[in-house]
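A single protein chain has been omitted; all remaining protein chains appear in their positions.
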Amino acid sequence: MSAFTPLLDSVNRVRGVRGSMIVAADDGLIVEADLMIGIAGPAVAALVASLFRRARRSVQAAELGAAAYLQVEADEGLLFAAAPPGLGDLLLVVVAESWVNVGLVRLEAARVAEALA
Amino acid sequence: MRRGDLEEFIGDLKGPVDTFAREAAVRLVLLINGSGQVLAQRGFARALDVMGVAALGAGIHASSRAVAQLLGMPGFKHLHQGGAAGQVFIGPFQTPSEELILITVFGEDSSLGLVQVFYARLVEEVQKLPGWSQARPTTDAAQFERDLEAGLDHFFGAT
Partner (left out) sequence: MSATPTQVRQWSEEVARDPGNLAFLPLAESYREQGRRDAALRLCIRGLERNPENVEAHHLLGVIYAEGGEPVKAFDEWDIALRLSPDHRAARRAIGMLCVERADWPAAVRHLERAVADAPDDAELRSAFDLARTNAAVSAPMARPGPAPASPGSTGSAALAPPPAADSTGGGVGGVGGVGGVGGVGGGTAAGSNVGGSAVSGGSMASADLNRTVDSAPSAAAARGGSTSAAPPAGNAGGSASTDRPMAAGEAGAAAGTAAGAAGGPPRWDSLQDEFAALGAERGVVGAILLDEQGYVIAGEMTVNGRDRAPEVAAVLSGASSEAERAVKHLGMGAWRGILLETPEATVRLAPVADGGMLAVAARREVPTGWVLRLAARARDAAARWLGAGGGP
């Protein structure tokens, strides 16, 4: 059990969340994961990290600050990536059902950020 | 071992390799077999570069396997060389027919994670192709040289 385990636990307790991970933003690799069976963790990590990097470049180009939170909505699910300052280059990535209470997920992500700070 | 029937199947690799290059957003891709024969490429401009990378890639793979054996391991899953401007990934994989090696170079548009994900998909697809889903006949050294030349002509045209 690492320092991230209880944080992922708290995120996963939100109804509709299918799993969460700590992912390295630059190489898209999983540092720690707690996922439901059937979720392609490495693929989620790589793809979400890639999206986050592009989003980060775009807001930098627009001089809108450093990307801190990304949410991708799809027909059949939601993906979240948060970059808490306390995590350095790591991302908190969450996979959820499309009907999840987004506010709760964001709240938990904020708590993780707070805990890491 | 060297393949003597590449002409027949080599075209089938173009689709999976192109998909890999696009999805993983890599700059260069080279697929060779354990003998150094070039099976597919994308992103190279000159035959000379392909030959050089193919030879070096095969050499690196052979060296790393030797290191792994010295350490009592069967081999490395893949090799990754990080860098500021570009990164190199060398991924060997076994098919029923022969061992293949994917060599790819990528930059900031991609990542090791992405390359790994789409490399795994490429492996699955190639293993299902007719030319690699079962054992195939091999050839002699002279024929190999001709195949090598023919393979390069296939990608860059006869000079």
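By letter and in written order, the chains are A and B; residue numbering begins at 1 in each of them.
Criterion: a residue touches a chain if its C-beta (ideal position, glycine included) is under 8 Å from a C-beta of that chain, and two chains touch if they have at least 3 such contacts.
Predicted, not measured: the structure shown is a model, and the values here were computed from it.
Asks: Name every residue on chain A in touch with the hidden partner chain.
Replies: Counting over the whole complex, chain A touches the hidden chain at residues 40, 43-44, 47-48, 50-51, 54-55, 57-59, 61-79, 101-104, 106-107.
Criterion: only the chains that are shown with their structure count from here on.
Asks: Between chain A and chain B, what distance separates the C-alpha centroids? Give it in angstrom.
Replies: Roughly 34 Å separates the two chain centres.
Asks: Spell out the residues on chain B that touch chain A in their complex, using ranges where they run on.
Replies: It is residues 25, 108, 110-114, 116-117 of chain B that touch chain A.
Asks: In the complex of these two chains, what residues of chain A are touching chain B?
Replies: 23-24, 26-30, 42-43, 45-47, 49-50, 53
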